[in-house]
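Omission of a single protein chain aside, the complex is shown with its protein chains in their original locations.
The first chain written gets the first letter, and so on, giving A, B, C, D and E; residue counts start at 1 in each chain.
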């Protein structure tokens, strides 16, 4: 499935699902590892979904550096000015958080251009400002160094690794308090529908549990509970 | 000392002590390492004390998995439905946080059943929901994957390792902003009393320090300060 | 430059700059690595600048320990009672966070004595109390164990390593949400002035970005933007 | 399959297969992770296969220690004196190599009692002597400390984790220069036969490759190559 | 400089230099980090130099896998059959050694095709066979799992990261007992000449040191020692 074929409705369903639900649904489709490792939101309440726009960093090397950065040649800068509305900027930093991968000015520009979020398995600088700029942002940590201290922007829109998970341009990236999950583009429509169903079911179950029910018979639900769920009755 | 012999008063004293005070008192009893490494509360203000109910995970293996989870056979599920009021559910995840060890539904069920808290040296999924469900919860990190992605529940109520510390069923588990401490069951009564004394003394000392006193003579307290403390006078 | 020669105005300029700006300015002076790795504020909003007062820990050894701590001989305690107003207490813990490096009483005493902050690449105990005591505090993590569990205070006011960065007594230590940066004392006056200029320029740029401007021409600023900046006009 | 049902012929086939071949065959049976991580032979040429006899360590705690070790009560010592001929002693050290898990005297005793090997994800002490004592030995590293410095022997013959892989008593443990692989007992007969076939096929292929053949058509083998292999002709 | 312009003489000079000498010479050209981290030869005596032929792995994902491997489409296989004589096959494994990146058959094929060596920051399987097959081979460790367990071959001949160092196709890769160094292609001619000079000088110096000379005046050499060196006299 081409990313241009993914509807707004599908993205909305993914956005409403928790990342925990998405990993469970993906597992049923044979994708066992979809959640990034050690990638967390900058603060509570960040929620995000959209197609991946990827940037790949390799280690910095002194002979590759231009001073100052050339916005027309540097892949990081080109990416920021070409990302489409609703896309998530995903940066492969090789899990190396000894420098930021971008700071508040670039995060703000991503937000102004309509990006749905930004993700890296490295760090950001200006983390407090980024957390407040309106853009959902996920990273391994904060670090005050500029990206060129240890990173060199190599390419945009190629397959990357981020938090130990493969990300292809156009894969759907979802984030919440548990971190970031990658939904392969060709599976997203089906995953979105199944995730919505699973969310409804889990909402039904947790209400029962909050009401004092045992997990036995309810989680996983047995036939009686499923029938109860499907009939729309909810214990409160 | 059998856990059934530990009084509610003892647990209350442990609950009022900080984990820092508990490690200091335990050190005087020859227990040098009692605080778990890299295990933190999900959010500020979580405070917990109670006897350990243990669960041991080993690495997952495809031939061990049942689909769906059988609540009557899976040790994790059996543990959740058999834990007693006031106990702390402690999960040995080998420090591996590449998957959650449980999520919001099970944490809520633990809370409804009267558990005093939940601890793992791995991760949880649905961390924001768990943080809000009322159960003090401590972990290494958040991760959206289901536990069976990398863990297999092996047994309940056996000695385990958690955060680098040995935990026996019935040991008293205390948690606060500094993380989680294990008090061996047979020492808890004495530790609880000594911790209460130490807390009072430290409260007395910190008030003096806030009032401008030097640490010299006060921390550690010399004889004059101890006499002052014992006479009940407090600088404010 | 001797630390006694560093003016209050210089410290104020450093305090107003972000650590991200400081690393950028230091990089122009040839100092590529100035930001500590894995050292973070205990909570949001902590901001700090001042000359370093250093403490070096080495690993604990049973034959070195005195019980109780002797305030007149222990370098940690001597340091706390001799640090000058406005200085930052910086502790080399070898990145080992298996014990606290100090707790609430000593942090409070540092605050009362006028210290500008405390930094370690290890842990603190009583982290919640420290976060509330008024002293900006930066560390790798929280840990309930007393420092002597794994550390032995060796000397004060010697060159140390902290978070992978060299710190000499009198170097200027700055901290914010991105962590802690070390400004070599002999560079601080020039760095302070340049950082203030850079902050103004970045503030000008981010306002343009928030107003919808592209990074092209603005970040890095081209001649037109620089002229606009220097003429004082700000897009809002 | 019960370990007593595993024939000597099966063990011999496993012993002749490389661990690389075993992981490939296990993968076809759905077992994706069977090779321990960071567990290596003490020296080149060590080759081993046999059923697992397991020992579980938990972290040491001062109140659990007896001095001197009681051979009739300590699970490590009981295990060494009850392991059967041909079994492999597998020690769960939680990947912690800050102490040895056993030394030359115990390794020699294992060898004299007919053990087929010893494996740990921790360390050994007396590593040079162990490497020369005749017993194939695999570990993460060498460390001169006695096991009780950080480990407490908890139980024998329970499921354990070793090098990130689940090991059940009776699972077949195979080791060579690439490390150690765990073959679930119930799969071993089929795995042994398939591994022997795969070894023959790979031997045939590598001879062709050494003779100058391309991998195309040969690795993986196409129908012509398979026919050639099955007809017994070998390029040399 | 284009790799086709690098002469055999230049490669020979690089081959004769130690990697320690190469990092020193590169440092004089402003390249401070050129030696890979945690990448070692499979056994003593391996020495290698040649232009890089690069392969990039990303994390495996179940929907990307073909079974069996298609030699005409898989970048790893295409790389092995298109590498030129004298080139070094360099594999970006993200430092992840939980699976091999190739095994004995493919290493042998590389050797037969005239490759000068193979390098990865991950692992190999069949390490003992590879160590004996004639091809200099460098890696982080040994691991029995097939590459597809955790890796997916993404592309050949793109810039990669290996052991924390950027590698561009055509950069000169040199290896010895200290590991692997990357010489940027455009610097190699000058580096080769300077390294040969430095090797001669260091050989001269170490002979003096072995003869009992002090480092003072000799290392670094003062003018007298340099004159002595240039006049060709050698202490023995």
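In this section, a residue touches a chain if its C-beta (ideal position, glycine included) is under 8 Å from a C-beta of that chain, and two chains touch if they have at least 3 such contacts.
These numbers were taken from a predicted model, which means no experiment stands behind them.
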Displayed chains in contact with the omitted chain are C, D, E
Out of D:84, D:141 or D:214, the sole contact with the unshown chain comes from D:141
Could you tell which one of C:86, C:164 or C:217 touches the chain left off the display? C:164
Among E:48, E:83, E:166 or E:181, which residue is in touch with the absent chain? E:181
Cross-chain touch to the chain not pictured, restricted to E:24, E:84 or E:190, is E:24
Where subunit C meets the chain that is not shown, the residues are 30-33, 58-64, 94-96, 152, 154-155, 158-161, 164-166, 184, 186-187
Since one chain isn't shown, list which residues of subunit D touch it in the complete complex. 68-69, 71-72, 77, 80-81, 97-98, 100, 103-106, 108-109, 112, 125-128, 141-146, 149
Touching the hidden chain in the full complex, which residues of subunit E are there? Just list them. 18-20, 22-24, 27, 32-35, 37-38, 40, 44-45, 176-179, 181, 202, 205-206, 209-210, 212, 214-217, 219-220
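The rule is simple: only the chains that are shown with their structure count from here on.
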Labels of chains that are neighbours to subunit B and to subunit D: none
Let me spell it out: compute each chain's centre from its C-alpha atoms, then which one is farthest from subunit C's centre? D
Between subunit C and subunit E, what is the gap in Å from one C-alpha centre to the other? 39
Between subunit B and subunit C, centroid-to-centroid distance (C-alpha), Å: 32
Residue numbers in subunit B touching 2 or more other chains? 32-33
Is the chain-to-chain touch network here best called a line, a ring, a star, complete, or other? other
Which pairs of chains touch one another in this structure? A-B, A-C, A-E, B-C, B-D, D-E
